[in-house]
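Take a look at the structure below.
What you see is the complex with one protein chain gone and the rest in place.
Every chain is named by a letter (A and B) in the order it is written, and numbering of its residues begins at 1.
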Amino acid sequence: MSESTDLAVSLGAGTISFEIDGSLYPQDALYGAAYVFLDRCYVLLDRVSDNRVRVLLRGKTKDAALDGDALAGEFQNELLGQTWRRKIAEDNRSLIEAITARALGGAAGPPGLDDLLEMDVGSETAFDDPLGIAMSWEEKYAKGKSDAAKTAKDAAPADAAPAEDPPEVTP
Amino acid sequence: MIEVRFHSSLYDAEAVTEAIDVYADFARFERVGGDAAAPYIHVRIEASADGEISEEDVRAEFANYALGRTIERRDGREVAS
Partner (left out) sequence: MNVQNPLPAFRPFVAAGAAAQKPLDLVEVRYRPLPNAGGDVLLTNPFGDWVFVTQGEMSALVRGQLDDGTPLHQKLAAKNFIRSKISVETEAKRLARKKRFLAYGPNLHICVVTLRCNETCVYCHASRADMDQVQTDMSPEIGEKVVDFMLQSTSPGVTLEFQGGEPLANFPVMKHIIEYAVQKNRAYGKQLDFTLVSNLGLMTEDKLSYLVDHKVQICTSIDGPEALHTKQRVLVGGNSHREAARWIERINKKYIELGLDPTLYHVEALLTTTREALKYPREIVDTYRNLGCRAIFLRPVDPFGFAKKTAGRIEYDRREYHDFYRTAVDHILSLNAKGEEILERYAAIFLTKILMDEDSNFLDIRSPSGSAIGALAYNYDGSIFSSDEGRMIHEMGDDFFKIGDVRTSKYRDVMKHETVRALVLASIRETQPDCNVCTYAPYCGIQPEHSYRSQGSIFGQMRQSTLCSVHKGIQDFLFEKLHTGDASTVDTLKRWTTIRERSHFIQSSAAS
């Protein structure tokens, strides 16, 4: 990071500015790092050249003395950390997908969260309700009402759930 | 009157529009230029005369919001709310 980042430059009025080499970091990591500072700082990004992005940070609280170098250092650490974490996440993507698919359905079972995420929104493209949440009680279990509860138990995904709702915590 | 510019490779135009909507109560916003091919989105900000918030504060909050929404939209959260 040190070779890619100019020294933090104070612009007065509590604002610091530094440049980073955009070719070394995924834009997602830059955004991720910038996002982390949105609560404490006003953050402005500007493109200096094809590969260089200038980051401007100004602390929100006027009374707190703004340590520009510390802030720049923290930003660098965050940027590198997000890059590191994203690489690990990438290595693990297929594992997480396999687990999620197995847990919440997928090809071999009832559809899961992924399906929820992929559904089209819009009044005509009404979503498909893969989890069966939108079905009425009778529709979902499609049996005589009197044994509906028993049927619900049977219909629960084998791995997933006892028929009872998880109760809330009580003392 | 104060101006802020957003590089279009770093800021999403829709996110800037959303930020203008959200902060419309605090200042008058005007997009300058409007050329789709231009690398920058320029926005002029004029705080309302009776506003309790300064132009500089509006600009800072507004730019933060635009960046936040850019990042959120990029993460696939385009559903309007």
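Assume a contact is a pair of C-beta atoms (placed from the backbone, for glycine too) under 8 Å apart; a residue touches a chain by one contact, two chains touch by 3 or more.
Worth saying up front: this structure is predicted, and the values here are computed from it rather than measured.
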item: For subunit B, residues in touch with the removed chain; value: 22, 25, 53, 65, 68, 71-72, 75-77, 79-81
item: Absent-chain interface as seen on subunit A, which is shown; value: 1-3, 31-32, 35-39, 60-61, 70, 73-74, 76-77, 80-82, 84-85, 87-89, 91-92, 95-96, 98-100, 102-104, 110, 112-113, 116-117, 119, 121-123, 126-127, 129, 131-141, 145-150, 152-153, 156-157, 159-171
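The definition used in the following text is that only the chains that are shown with their structure count from here on.
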item: Between subunit A and subunit B, centroid-to-centroid distance (C-alpha), Å; value: 23
item: Contact footprint of subunit B on subunit A as seen in their complex; value: 28, 31-32, 34-35, 38, 42-47, 53, 58, 121
item: Subunit B to subunit A touching residues, read off their complex; value: 4-5, 7, 9-11, 39, 60-61, 63-64, 67-68, 70-71, 74, 79
